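Only a part of the assembly is drawn; its chains keep their places, and the rest are absent.
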Amino acid sequence: MGCVQSFRELCDRPKNTNVRISLPAVCIVWQTAMIILFGIFIRYDDDSDPHWIDDRKKTNKSDMENEFYFRYPSFQDVHVMIFVGFGFLMTFLKRYSFGAVGFNFLIAAFGLQWALLMQGWFGSLGPDGKIKIGVESLINADFCVASCLIAYGAVLGKVSAVQLMVMTLFGITLFAVEEHIIIHIIHAKDAGGSMVIHTFGAYYGLSISWMLYRPNLNQSSRLQCSVYHSDVFAMIGTLFLWMFWPSFNSAITDHGDGQHRAAINTYLALASTVLTTVAMSSLFQKHGKLDMVHIQNSTLAGGVAVGTAAEFMLMPYGSLIVGFCCGIISTLGYIYLTPFIEKYLKIQDTCGIHNLHAMPGVIGGIVGAITAAAATESVYGVEGLKETFDFVGDMSPTKQGGYQAAALCVAICFGVGGGILVGCVLRLPIWGDPADDSCFDDEHYWELPQDEESTQPVLQYNNHMRNKDVIETNFNMQQI
Amino acid sequence: MGCVQSFRELCDRPKNTNVRISLPAVCIVWQTAMIILFGIFIRYDDDSDPHWIDDRKKTNKSDMENEFYFRYPSFQDVHVMIFVGFGFLMTFLKRYSFGAVGFNFLIAAFGLQWALLMQGWFGSLGPDGKIKIGVESLINADFCVASCLIAYGAVLGKVSAVQLMVMTLFGITLFAVEEHIIIHIIHAKDAGGSMVIHTFGAYYGLSISWMLYRPNLNQSSRLQCSVYHSDVFAMIGTLFLWMFWPSFNSAITDHGDGQHRAAINTYLALASTVLTTVAMSSLFQKHGKLDMVHIQNSTLAGGVAVGTAAEFMLMPYGSLIVGFCCGIISTLGYIYLTPFIEKYLKIQDTCGIHNLHAMPGVIGGIVGAITAAAATESVYGVEGLKETFDFVGDMSPTKQGGYQAAALCVAICFGVGGGILVGCVLRLPIWGDPADDSCFDDEHYWELPQDEESTQPVLQYNNHMRNKDVIETNFNMQQI
């Protein structure tokens, strides 16, 4: 900790938010690198290559058997979640909507390219040294990006676009390694990514936020809140995440019953979460009023928590139970845990990703382990059991349960460890991050329109003051 | 009516909007009940069960034959209509956007669970006493919920979340019975639910609103209007409803040409409605200006009105005619009928559901009856006629037309009767509904952000006044 402390002092220099050189440089250099690497490594897979017609005629298959038709509708739903869902969910801050939706856009667009490469190198590198991509690769790239967008939630408003690009580069890299270990080495199943995406992403972001702790963040507390319309914008994000979550959890599961079941389970878990979130939000506020923060976030916890088990025989009532618990835990997290974590653990978590992704993600991993361990041939059928878990050799449900639990640990370790390392890098005083009193303010990174009335409370405040002075002056004069 | 009158007096006690006990209690108890009932009754259907693979191998079917791939894209579109469409359509009020989108979210999430049970008990209870659910059940549950969200439109801003939960519980129950009678007993067809969903839902809501009539609602008239940005938010709802309506009307129709035709008919009817709505809106306003209320609502009337006949041979020009008439009728309804109904029938219809759902729903029922009665083998083909209408025994198109008309009556009766009964229950002074001068105000049910400038006109008004005082003071002094 002494080392960390001295490092912190080293970094305490006046802030300069001008990224006119660094941001374009990073974007151009990295995009150029992407083009070169794509040129060397990335090719179309069999289902998106013009030779597919030969294969189709040979095997007398229907056009419909192209993977495109199995996955594309789900892919588009996931795509909406990544860009509109995550982007708009973070627009709740009164003066950081541009940064929320704009930087989300930037890092997702970069991240998905890097993810195609990283996931390809680890997962689908052919004997010819080429990575073959198709619609499933695009979904996996979007998934990979999701973990970095989750991490963005923890540091929203406190970092520069350049830092976010660095965070995404390392985040995607770590994700690909972690995913490879969990899916291909441990052979755990994680359809909706409770562990791989949510647990990893949340701890990655929280660790970075811990490394970037700002003791004087209260200097910008006037901006760390919402206005009426920014809360409505955030609901757009919430709803698109909520509605399309069944597609997220079913997008890469087995064709047929696998996708079908994952969608049903997620649909039910999310419905259940909404009711317990409302209940807790009302119960723990004075006068029973609802808090938009809970409605925007905790209602999604159920989707996170059924991610791993969505394709298993969780049963409809099981999904409801998972959603029930997560709505309660997540909302209580916002009320009690977030202030505690900020005060005592020095983790400033802007969007409360600990409540929305970390805790439900861990719960999801545990639920997945239990559900896998409890699998039986009578419930799944002989063929169904093999198909669902991809059992090879002497694998058994009990073993699978253990592997699932091991996978959860891997996700947490990668998140915390990776986050601390990347946090060190991000503390370097070269990235153009804002000063403590300039956080949560679009002004430093965006050309803002001139609209004094609706969104510049400070100016308006001065204006009020001026009126007050006038009144006082009058009173003084009247006394004369 | 004397009884109703005395009951009304009984209910006139000071209002208390604190729902800190009742709302959490209702949510937790009902969600717990859902878990128990789901545990007893609900199971996966054949297409979402792991045993599906055995069936598939036996019959040498493609994975693509799973019902999931026929219905899932439509399901997701319907899902967006329910949560974003209905939710955002109602955000037009200047200070009730949280309640619109938030309570819509809550009652939809509850309603779909209850709908799965109710529709299962009436429709698909197996010999083992279990309800098997799949993607079509999810669509039907969303449909069922739609009727309650329509009803919400009539009482928007005037009821508490607890009342809405009660209204939804009974609404779903009534819906399931009504639907069972119409679809399974009368054997009427109603793909897009003009009768089952829209007519029922609208009259249910209007009857409740009649029972909850507030003579002094003008006390909150300052809040019963929109602001510029709230109207733009509402357009999000309008457009997602408008765009996805072809999916709504085709979601549960026959595979193949049935779904195809329903989508085309709805697409055309909606396009036609937009033009006549604009024409009427411009023609009946001074200076030919358009009214956002009409554009937000009446443009959707065509989709409601082709609901029943969408899968029939309505013909493309027939769809255009239906849309043409509904755009005119619905817009004129907003201009002339809504004020009339409020003044003389004592029905306060916040969103004008009478113009968007009731009238077009009834028209849709009639169009359906006529189109069914006019069906011939030369138009449909021998097989096509059987397939489209599911004819068994000695059924003929003429008979079918009569049954369709009977179904419309059933929908209206259930709506009006059920609404009056439920309205009685909701008049009990225990539900935490707001006082007359507190309607259309999120403040009583939501923790609101502090944004004086943009959304608290009253404060601003005082501020103006203060300036005026200052000026007057100055004048006075100058006179001295």
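Things to note:
Think of it as A and B in the order they're written, each chain with its own count starting at 1.
By definition in this document, a residue touches a chain if its C-beta (ideal position, glycine included) is under 8 Å from a C-beta of that chain, and two chains touch if they have at least 3 such contacts.
Values in this document were obtained by computation on a predicted structure and should not be read as measured data.
Copy number for the full complex in this structure file, with 2 chains shown: 3.
Assume only the chains that are shown with their structure count from here on.
Of all residues in subunit A, those touching subunit B in their complex are 62, 64-65, 69-70, 73-74, 77, 94, 225-232, 235-236, 239-240, 242-244, 246-247, 255-257, 259-261, 263-264, 267-268, 270-272, 274-276, 278-280, 282-283, 285-292, 295, 299, 313, 315-317, 320-321, 324, 379-381, 383-385, 387-388, 453-455, 457, 460, 464, 467, 470-471, 474, 477-478. For subunit B in complex with subunit A, the residues that touch the partner chain are 17-21, 23-25, 27-28, 30-32, 34-36, 38-39, 42-44, 47-54, 56-57, 62-64, 66-69, 72-73, 76, 79-80, 83-84, 87-88, 91, 95, 97-98, 101-102, 105-106, 109-110, 112-113, 133-135, 138, 161, 229, 233, 236, 444-455, 463, 466-467, 470, 473-474, 477.
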